[in-house]
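Only one protein chain is missing; all other protein chains are in place.
By letter and in written order, the chains are A and B; residue numbering begins at 1 in each of them.
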Amino acid sequence: MTEQTLQVEILRYRPETDQDPAFQTYTVPYRDDWVVLDALNHIKDNIDRTLSYRWSCHMAVCGSCGMMINGEPKLSCHAFLRDYYPNKVRVEPLANFPIERDLVAVTDDFMEKLESVKPYVIPQQERAVDEGPHLQTPAQLNAFKQYTMCINCLLCYAACPQYGLTPDFVGPAALALAHRYNLDTRDAGREQRQEIAASNEGVWDCTFVGECSQACPKSVDPAAAIQQTKIASTIDWYKALLNPWGKR
Amino acid sequence: MAKSNKPIVWSLFAGGGMLSAFVTPVLIFVTGLAVPLGLMSLDSLSYDRMLVLAQNPVGKIVLFAVIFLPLWHAAHRLLTTLHDVGLPKGRIAMTACYGAAALGSIAAAVVLLRI
Partner (left out) sequence: MSRKPYLRKMPKSWWLARRSYTSYMARELSCVFIGAYSLLIVVGLHRLSQGRDEYGAFLDALQSPLSLVFHAAALVFALIHTVSWFSLAPKAMPLQIGEKKLSGGPVVLAHYAVWIVVSAGVLLVARI
(Lines give C-alpha, C1' and ligand atoms only; values in the text may rest on other atoms or scores of the structure.)
Protein backbone atom coordinates (compact mmCIF):
# COMPACT_ATOMS: atom_id res chain seq x y z
CA MET A 1 0.00 0.00 0.00
CA THR A 2 1.38 3.38 -0.92
CA GLU A 3 1.55 5.94 1.81
CA GLN A 4 -1.03 8.73 1.75
CA THR A 5 0.58 12.15 1.37
CA LEU A 6 -0.43 15.76 1.59
CA GLN A 7 1.05 18.86 -0.02
CA VAL A 8 1.96 21.76 2.22
CA GLU A 9 2.62 25.13 0.59
CA ILE A 10 4.70 27.36 2.82
CA LEU A 11 5.49 31.04 2.37
CA ARG A 12 9.28 31.23 2.68
CA TYR A 13 11.28 34.38 3.34
CA ARG A 14 15.00 34.28 4.01
CA PRO A 15 16.03 37.90 4.63
CA GLU A 16 19.68 37.35 3.69
CA THR A 17 18.87 36.06 0.18
CA ASP A 18 15.21 36.82 -0.68
CA GLN A 19 13.84 40.11 -1.96
CA ASP A 20 10.24 38.92 -1.60
CA PRO A 21 8.62 35.95 0.10
CA ALA A 22 7.67 33.03 -2.16
CA PHE A 23 5.78 29.79 -1.71
CA GLN A 24 7.60 26.47 -1.51
CA THR A 25 5.71 23.20 -1.65
CA TYR A 26 6.57 20.16 0.46
CA THR A 27 5.04 16.71 0.39
CA VAL A 28 4.48 15.22 3.82
CA PRO A 29 2.98 11.91 4.95
CA TYR A 30 -0.70 12.22 5.86
CA ARG A 31 -1.85 11.03 9.28
CA ASP A 32 -5.36 11.71 10.42
CA ASP A 33 -4.16 12.59 13.93
CA TRP A 34 -1.59 15.10 12.71
CA VAL A 35 -1.99 18.83 13.01
CA VAL A 36 -0.30 21.36 10.72
CA LEU A 37 2.44 21.81 13.31
CA ASP A 38 3.25 18.08 13.04
CA ALA A 39 3.64 18.51 9.30
CA LEU A 40 5.98 21.48 9.85
CA ASN A 41 8.02 19.48 12.35
CA HIS A 42 8.22 16.61 9.85
CA ILE A 43 9.53 19.01 7.19
CA LYS A 44 12.05 20.53 9.60
CA ASP A 45 13.29 17.12 10.81
CA ASN A 46 13.31 15.22 7.51
CA ILE A 47 13.12 17.49 4.49
CA ASP A 48 14.36 21.04 5.03
CA ARG A 49 16.23 22.11 8.13
CA THR A 50 16.21 25.76 7.06
CA LEU A 51 12.47 26.23 7.69
CA SER A 52 11.82 28.63 10.57
CA TYR A 53 8.67 28.87 12.69
CA ARG A 54 7.75 29.36 16.32
CA TRP A 55 6.19 26.74 18.53
CA SER A 56 6.47 25.41 22.01
CA CYS A 57 3.69 23.52 23.78
CA HIS A 58 1.80 21.74 20.96
CA MET A 59 -1.39 22.04 23.04
CA ALA A 60 -2.92 25.50 22.48
CA VAL A 61 -1.55 26.97 25.69
CA CYS A 62 1.66 28.80 24.82
CA GLY A 63 0.23 30.88 21.98
CA SER A 64 3.40 30.88 19.87
CA CYS A 65 2.41 28.85 16.79
CA GLY A 66 -0.22 31.17 15.29
CA MET A 67 -0.15 31.18 11.47
CA MET A 68 -2.40 31.79 8.51
CA ILE A 69 -3.66 28.39 7.42
CA ASN A 70 -5.50 28.52 4.12
CA GLY A 71 -5.95 32.23 4.78
CA GLU A 72 -7.45 31.83 8.26
CA PRO A 73 -5.56 32.76 11.42
CA LYS A 74 -5.16 29.56 13.43
CA LEU A 75 -2.88 27.92 15.96
CA SER A 76 -1.00 25.37 13.85
CA CYS A 77 -1.16 22.94 16.79
CA HIS A 78 -4.93 23.21 16.65
CA ALA A 79 -5.49 22.75 12.92
CA PHE A 80 -5.90 19.11 11.92
CA LEU A 81 -4.66 17.92 8.53
CA ARG A 82 -7.81 15.81 8.23
CA ASP A 83 -9.86 18.99 7.88
CA TYR A 84 -7.91 19.84 4.69
CA TYR A 85 -6.95 16.45 3.23
CA PRO A 86 -6.73 15.62 0.33
CA ASN A 87 -6.42 19.29 -0.63
CA LYS A 88 -3.25 21.30 -0.25
CA VAL A 89 -2.62 23.23 2.94
CA ARG A 90 -1.26 26.73 2.49
CA VAL A 91 0.69 28.10 5.45
CA GLU A 92 1.74 31.75 5.81
CA PRO A 93 2.97 33.86 8.71
CA LEU A 94 0.33 35.79 10.69
CA ALA A 95 -1.26 38.49 8.56
CA ASN A 96 -0.85 42.18 9.46
CA PHE A 97 2.61 41.64 10.99
CA PRO A 98 5.98 42.04 9.26
CA ILE A 99 7.77 38.78 8.46
CA GLU A 100 11.02 38.18 10.32
CA ARG A 101 11.80 34.92 8.53
CA ASP A 102 9.62 32.22 6.95
CA LEU A 103 6.66 31.73 9.32
CA VAL A 104 8.07 33.90 12.09
CA ALA A 105 6.23 37.23 12.47
CA VAL A 106 7.64 40.39 14.07
CA THR A 107 5.44 40.98 17.09
CA ASP A 108 7.27 43.87 18.82
CA ASP A 109 4.43 46.25 18.00
CA PHE A 110 1.96 44.17 19.99
CA MET A 111 4.34 43.82 22.93
CA GLU A 112 4.63 47.62 23.18
CA LYS A 113 0.88 48.06 22.97
CA LEU A 114 0.26 45.36 25.55
CA GLU A 115 2.63 47.11 27.94
CA SER A 116 0.98 50.48 27.27
CA VAL A 117 -2.40 49.35 28.66
CA LYS A 118 -0.83 48.27 31.99
CA PRO A 119 -2.16 44.71 32.03
CA TYR A 120 -1.72 44.10 35.73
CA VAL A 121 -3.63 44.92 38.90
CA ILE A 122 -3.04 48.50 40.00
CA PRO A 123 -4.41 48.59 43.55
CA GLN A 124 -5.87 51.69 45.17
CA GLN A 125 -3.41 51.19 48.02
CA GLU A 126 -0.47 48.82 48.35
CA ARG A 127 -1.44 45.91 50.52
CA ALA A 128 0.96 44.50 53.06
CA VAL A 129 1.41 40.73 53.15
CA ASP A 130 0.15 40.49 56.75
CA GLU A 131 -3.13 42.11 55.70
CA GLY A 132 -3.96 38.80 54.08
CA PRO A 133 -5.29 38.02 50.62
CA HIS A 134 -7.53 40.40 48.74
CA LEU A 135 -10.78 38.50 48.70
CA GLN A 136 -12.92 38.23 45.60
CA THR A 137 -16.20 36.37 45.21
CA PRO A 138 -16.75 33.85 42.41
CA ALA A 139 -19.30 36.25 40.90
CA GLN A 140 -16.72 39.04 40.86
CA LEU A 141 -14.19 36.69 39.28
CA ASN A 142 -16.61 35.49 36.62
CA ALA A 143 -17.29 39.05 35.51
CA PHE A 144 -13.83 39.15 33.89
CA LYS A 145 -12.59 35.53 33.85
CA GLN A 146 -13.03 34.98 30.12
CA TYR A 147 -10.65 37.87 29.40
CA THR A 148 -7.94 36.26 31.52
CA MET A 149 -7.77 33.34 29.09
CA CYS A 150 -5.81 35.33 26.49
CA ILE A 151 -2.57 33.59 25.48
CA ASN A 152 -1.26 36.50 23.36
CA CYS A 153 -1.26 34.31 20.25
CA LEU A 154 -2.16 37.33 18.08
CA LEU A 155 -4.70 35.47 15.95
CA CYS A 156 -7.07 38.37 16.72
CA TYR A 157 -4.62 40.90 15.29
CA ALA A 158 -4.17 38.78 12.18
CA ALA A 159 -7.97 38.58 11.82
CA CYS A 160 -8.52 42.32 12.31
CA PRO A 161 -8.64 44.36 9.09
CA GLN A 162 -8.59 47.59 11.09
CA TYR A 163 -5.21 46.67 12.55
CA GLY A 164 -4.02 45.93 9.01
CA LEU A 165 -5.34 49.29 7.76
CA THR A 166 -4.29 51.37 10.78
CA PRO A 167 -1.15 49.94 12.36
CA ASP A 168 -1.44 52.46 15.23
CA PHE A 169 -4.67 50.79 16.40
CA VAL A 170 -4.05 49.36 19.88
CA GLY A 171 -5.91 46.25 18.78
CA PRO A 172 -8.10 43.48 20.18
CA ALA A 173 -5.98 41.52 22.68
CA ALA A 174 -4.45 44.57 24.38
CA LEU A 175 -7.85 46.27 24.68
CA ALA A 176 -9.44 43.06 25.98
CA LEU A 177 -6.76 42.82 28.64
CA ALA A 178 -7.24 46.47 29.60
CA HIS A 179 -10.94 45.67 30.03
CA ARG A 180 -10.08 42.56 32.04
CA TYR A 181 -8.17 44.62 34.65
CA ASN A 182 -10.76 47.41 34.62
CA LEU A 183 -13.40 44.85 35.60
CA ASP A 184 -11.27 43.38 38.40
CA THR A 185 -12.56 44.43 41.85
CA ARG A 186 -8.97 44.54 43.17
CA ASP A 187 -7.99 47.09 40.56
CA ALA A 188 -8.14 50.88 40.59
CA GLY A 189 -6.12 51.60 37.44
CA ARG A 190 -8.89 52.21 34.93
CA GLU A 191 -8.18 55.91 34.59
CA GLN A 192 -4.55 55.21 33.67
CA ARG A 193 -5.58 52.60 31.09
CA GLN A 194 -8.23 54.88 29.61
CA GLU A 195 -5.42 57.19 28.48
CA ILE A 196 -4.71 54.58 25.85
CA ALA A 197 -7.95 52.62 25.58
CA ALA A 198 -10.21 55.67 25.12
CA SER A 199 -7.86 57.49 22.74
CA ASN A 200 -8.47 57.68 19.00
CA GLU A 201 -6.03 54.81 18.49
CA GLY A 202 -7.76 52.83 21.23
CA VAL A 203 -11.29 51.48 20.97
CA TRP A 204 -12.30 54.20 18.48
CA ASP A 205 -10.33 52.63 15.63
CA CYS A 206 -12.47 49.50 15.95
CA THR A 207 -15.39 49.17 13.51
CA PHE A 208 -16.74 46.00 15.11
CA VAL A 209 -15.85 43.63 12.32
CA GLY A 210 -16.06 40.97 15.02
CA GLU A 211 -13.46 38.67 13.44
CA CYS A 212 -11.15 38.93 16.48
CA SER A 213 -13.68 37.03 18.54
CA GLN A 214 -14.22 34.48 15.78
CA ALA A 215 -10.48 33.81 15.49
CA CYS A 216 -9.79 33.58 19.23
CA PRO A 217 -8.90 29.99 20.20
CA LYS A 218 -9.67 30.75 23.85
CA SER A 219 -13.13 32.36 23.54
CA VAL A 220 -11.85 35.60 25.02
CA ASP A 221 -14.22 37.71 22.89
CA PRO A 222 -12.16 40.90 22.44
CA ALA A 223 -14.96 42.42 20.30
CA ALA A 224 -17.23 42.40 23.36
CA ALA A 225 -14.55 43.96 25.54
CA ILE A 226 -13.98 46.75 23.02
CA GLN A 227 -17.70 47.36 22.59
CA GLN A 228 -18.19 47.63 26.34
CA THR A 229 -15.21 49.97 26.59
CA LYS A 230 -16.73 52.19 23.89
CA ILE A 231 -19.96 52.45 25.85
CA ALA A 232 -18.21 53.14 29.16
CA SER A 233 -15.93 55.73 27.54
CA THR A 234 -18.93 57.45 25.96
CA ILE A 235 -20.65 57.63 29.36
CA ASP A 236 -17.42 59.12 30.81
CA TRP A 237 -17.37 61.70 28.04
CA TYR A 238 -20.93 62.87 28.64
CA LYS A 239 -20.38 62.88 32.41
CA ALA A 240 -17.34 65.10 31.93
CA LEU A 241 -19.42 67.37 29.69
CA LEU A 242 -22.21 67.68 32.25
CA ASN A 243 -19.80 68.12 35.13
CA PRO A 244 -16.75 70.02 33.86
CA TRP A 245 -15.63 70.56 37.45
CA GLY A 246 -15.45 66.81 38.04
CA LYS A 247 -12.11 65.16 38.55
CA ARG A 248 -11.55 63.95 34.98
CA MET B 1 -2.46 60.53 23.93
CA ALA B 2 -5.05 63.14 23.20
CA LYS B 3 -8.47 62.78 24.73
CA SER B 4 -10.83 61.62 22.02
CA ASN B 5 -14.03 63.36 21.07
CA LYS B 6 -15.21 60.31 19.17
CA PRO B 7 -17.93 59.67 21.80
CA ILE B 8 -20.06 62.48 20.30
CA VAL B 9 -20.36 60.90 16.87
CA TRP B 10 -20.19 57.39 18.19
CA SER B 11 -23.18 57.89 20.48
CA LEU B 12 -25.14 59.26 17.49
CA PHE B 13 -23.92 56.30 15.44
CA ALA B 14 -25.00 53.82 18.07
CA GLY B 15 -28.32 55.53 18.79
CA GLY B 16 -29.07 55.86 15.09
CA GLY B 17 -28.06 52.26 14.45
CA MET B 18 -30.40 51.06 17.15
CA LEU B 19 -33.33 53.18 15.93
CA SER B 20 -32.64 52.24 12.33
CA ALA B 21 -32.52 48.54 13.13
CA PHE B 22 -36.01 48.75 14.60
CA VAL B 23 -37.83 51.14 12.27
CA THR B 24 -36.03 51.55 8.92
CA PRO B 25 -37.08 48.23 7.33
CA VAL B 26 -40.77 48.74 8.00
CA LEU B 27 -40.65 52.40 6.95
CA ILE B 28 -38.94 51.53 3.67
CA PHE B 29 -41.46 48.76 3.13
CA VAL B 30 -44.47 51.03 3.68
CA THR B 31 -43.34 54.21 1.93
CA GLY B 32 -41.16 52.77 -0.79
CA LEU B 33 -42.81 49.49 -1.71
CA ALA B 34 -46.20 48.66 -0.18
CA VAL B 35 -47.93 51.97 -0.94
CA PRO B 36 -46.35 52.64 -4.36
CA LEU B 37 -47.11 49.06 -5.45
CA GLY B 38 -50.68 49.27 -4.19
CA LEU B 39 -50.28 46.61 -1.51
CA MET B 40 -51.41 49.24 0.92
CA SER B 41 -53.87 52.06 0.28
CA LEU B 42 -52.51 55.36 -1.02
CA ASP B 43 -54.42 56.94 1.87
CA SER B 44 -51.71 55.70 4.23
CA LEU B 45 -49.41 58.42 2.93
CA SER B 46 -52.10 60.89 1.88
CA TYR B 47 -51.41 64.63 1.95
CA ASP B 48 -53.94 65.30 4.72
CA ARG B 49 -52.68 62.52 6.94
CA MET B 50 -49.02 63.40 6.54
CA LEU B 51 -49.77 67.07 7.15
CA VAL B 52 -51.51 66.22 10.43
CA LEU B 53 -48.49 64.14 11.44
CA ALA B 54 -45.95 66.79 10.46
CA GLN B 55 -47.89 69.62 12.11
CA ASN B 56 -48.30 67.80 15.40
CA PRO B 57 -45.47 68.68 17.84
CA VAL B 58 -44.99 65.06 18.87
CA GLY B 59 -45.11 64.04 15.20
CA LYS B 60 -42.42 66.61 14.41
CA ILE B 61 -40.17 65.18 17.12
CA VAL B 62 -40.74 61.61 15.93
CA LEU B 63 -40.08 62.55 12.30
CA PHE B 64 -36.97 64.50 13.24
CA ALA B 65 -35.61 61.58 15.30
CA VAL B 66 -36.27 59.13 12.47
CA ILE B 67 -34.33 61.38 10.07
CA PHE B 68 -31.60 62.77 12.33
CA LEU B 69 -30.32 59.69 14.13
CA PRO B 70 -30.13 57.28 11.16
CA LEU B 71 -28.53 60.07 9.10
CA TRP B 72 -25.68 60.47 11.60
CA HIS B 73 -25.43 56.73 11.93
CA ALA B 74 -25.03 56.49 8.16
CA ALA B 75 -22.53 59.36 7.97
CA HIS B 76 -20.27 57.86 10.61
CA ARG B 77 -20.43 54.40 9.10
CA LEU B 78 -19.79 55.79 5.63
CA LEU B 79 -16.66 57.54 6.90
CA THR B 80 -15.24 54.32 8.36
CA THR B 81 -16.24 52.39 5.24
CA LEU B 82 -14.46 54.87 2.97
CA HIS B 83 -11.37 54.26 5.06
CA ASP B 84 -11.93 50.51 4.76
CA VAL B 85 -11.82 50.69 0.98
CA GLY B 86 -8.63 52.70 0.93
CA LEU B 87 -9.47 56.39 1.33
CA PRO B 88 -7.05 57.96 3.79
CA LYS B 89 -8.48 59.21 7.07
CA GLY B 90 -8.52 62.97 6.94
CA ARG B 91 -10.36 66.21 7.16
CA ILE B 92 -11.82 66.03 3.66
CA ALA B 93 -13.65 62.74 4.10
CA MET B 94 -14.68 63.69 7.62
CA THR B 95 -16.04 67.09 6.55
CA ALA B 96 -17.92 65.55 3.62
CA CYS B 97 -19.61 62.82 5.70
CA TYR B 98 -20.40 64.75 8.86
CA GLY B 99 -21.12 67.91 6.86
CA ALA B 100 -23.71 66.10 4.77
CA ALA B 101 -25.34 64.76 7.93
CA ALA B 102 -25.33 68.21 9.51
CA LEU B 103 -26.88 69.81 6.41
CA GLY B 104 -29.50 67.06 6.20
CA SER B 105 -30.35 67.52 9.86
CA ILE B 106 -30.66 71.30 9.50
CA ALA B 107 -32.82 70.91 6.39
CA ALA B 108 -35.06 68.46 8.26
CA ALA B 109 -35.39 70.84 11.21
CA VAL B 110 -36.17 73.83 8.99
CA VAL B 111 -38.77 71.95 6.94
CA LEU B 112 -40.44 70.52 10.02
CA LEU B 113 -40.58 73.92 11.76
CA ARG B 114 -42.07 75.53 8.66
CA ILE B 115 -44.86 73.03 8.04
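Just so it is clear, a contact is a pair of C-beta atoms (placed from the backbone, for glycine too) under 8 Å apart; a residue touches a chain by one contact, two chains touch by 3 or more.
Since this is a predicted model, take the numbers as computed values, not measurements.
Novice: I'd like to know which visible chains would be in contact with the absent chain if the whole complex were considered.
Specialist: A, B
Novice: With the missing chain put back, one of A:148, A:185 or A:214 would touch it. Which one?
Specialist: A:214
Novice: Check each of A:15, A:86 or A:123 against the chain that is not shown and name the one that touches it.
Specialist: A:15
Novice: Applying the definition given at the start, please give the residues of chain A touching the unseen chain.
Specialist: Within chain A, the residues touching the omitted chain are 13, 15-16, 20-21, 71-72, 95-96, 98-100, 106, 137-139, 142-143, 146, 161, 164-165, 207-211, 213-214, 221, 223-224, 227-228, 231.
Novice: Touching residues of chain B against the unshown chain: what are they?
Specialist: 17-18, 20-37, 40-42, 44-45, 47, 50-51, 54, 63, 66-68, 70-71, 73-75, 77-78, 80-81, 84-86, 100-101, 104, 107-108, 111-112, 114-115
The definition used in the following text is that only the chains that are shown with their structure count from here on.
Novice: Taking each chain's centre as its mean C-alpha position, how far apart are chain A and chain B in Å?
Specialist: Chain A and chain B have C-alpha centres separated by 37 Å.
Novice: Name, in rising order, each residue of chain B that touches chain A in their complex.
Specialist: Answer in residue numbers: 1-8, 10-11, 14, 80, 83-84, 89.
Novice: Applying the document's contact rule, which stretches of chain A touch chain B when the two form their complex?
Specialist: 161, 165-166, 195-196, 198-202, 204, 207, 230-231, 233-234, 236-238
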